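Notes follow once the structure below has been shown.
Selected chains only, in their assembly positions.
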């Protein structure tokens, strides 16, 4: 039903919006107090820049008229045109989402992709340069991949299944984070004689609150991606949405448990921030297939992600020696890819474990690799150009004394 | 006058304070410090071990006139001691002059609010 569909998607979008607060808290909490204000600002910038640029540019590149399966046609007026067309439909014959609902739900997703990056690049990125990064991600990089997967592009034609964006949103953010981290280099003091040092987050309680907020936000992110809430003779979105609540929640729970026990076994103690990452890992991983897996399947997906995220954080930190303060690459990049692939196994209708064929898995792998490759190339170009034109990284003094004082002229904590 | 600096366990602070007050040592300042010792606590954060090698302690700075040095030390020794490693230290150093900001009064008199007793 027109009204219910819109009501649900608007509420879901508001919840997804709230994830920005969650990301901000996790990123602030997992880093040092001298940079807290800067990270907060970056999280706001992600969202406000996203809102503006996705409105004028990103949305049409993603959902505009398809050009060769590769990109949508740029159209600054796409939204007002659609509203005009929609308004001409007699009220009682309207159906689906209004162009506003549609845009609003999409824009909060675009901002999510951008916000992932700020965590990985925390504590050393030039603020002005970061604003430009945000613009490119929401106006260009995210929309292109998004077009492939959700905008009628080649991946959606192929049958690639990424229901709510393990790949389209999280992996894009995660791989861009990977590249950003490489181009930036590690924070001063992170590697001493090649050995990784602990740089402690200054308030893990913020991180915990952030994860709770992200978790509730995900009840908009995943079930909202049904883009409606109705029942017809052909399909029952009510049942489907409610099942997505359960699968989403199940994966988050097992993600926590698995990460907690993995860290417990590996490090002898249950690590707080790793367990929190486990929740996010489970959520990211189940996002691709939350509509087609069973609650039990979701639990297994979450558990796998919870184990992998700990191993991945370790590997990236100690072996690859990439400095990702919040674990964004592992949570969003690695677990996003992982979860997308696992759809090929756990999809209850055509996953391998349910007697399906390998085609689905193959399609998933193609999508994962294509998005990873493209994001890496595009974001590498972006970071390099920005670095050359305006310097991506702050000076040594600024980094040591804190971005808050140098970039914003003040500390956020006082007496 | 002497400055008696005592580094004690944070959790014993109340006890020490009460004991000091009981013997008439009612003026001092304190703040929280971290104490480095031989015991290297291995901690870890996100799987990376780090070595804080410090313990959270409380630092008491008590300036007293000579007559009070012994009783102050004795009181701290009694009230801050658990007998286990990590009880802390007391350091005594000379103070040449003490001045009460309120009225500019100097010397040992400045240490205790005589007129109020």
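Letters A and B mark the chains in the order given here, with residues in each chain numbered from 1 onward.
One rule holds for everything that comes next: contacts are C-beta pairs under 8 Å (C-beta built on N, C-alpha and C of every residue); 3 or more make two chains touch, one makes a residue touch a chain.
Nothing here was measured: the structure is a model prediction, and the numbers come from that model.
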Protein chain multiplicities, whole structure file: A x3, B x3
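The rule we apply is simple: only the chains that are shown with their structure count from here on.
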Chain centre separation (subunit A, subunit B; CA means) in Å: 51
Sites on subunit A touched by subunit B in the complex: 196-198, 200-201, 263, 266-267, 269, 271, 273-274, 310, 313-314, 317-318, 327
Sites on subunit B touched by subunit A in the complex: 43-50
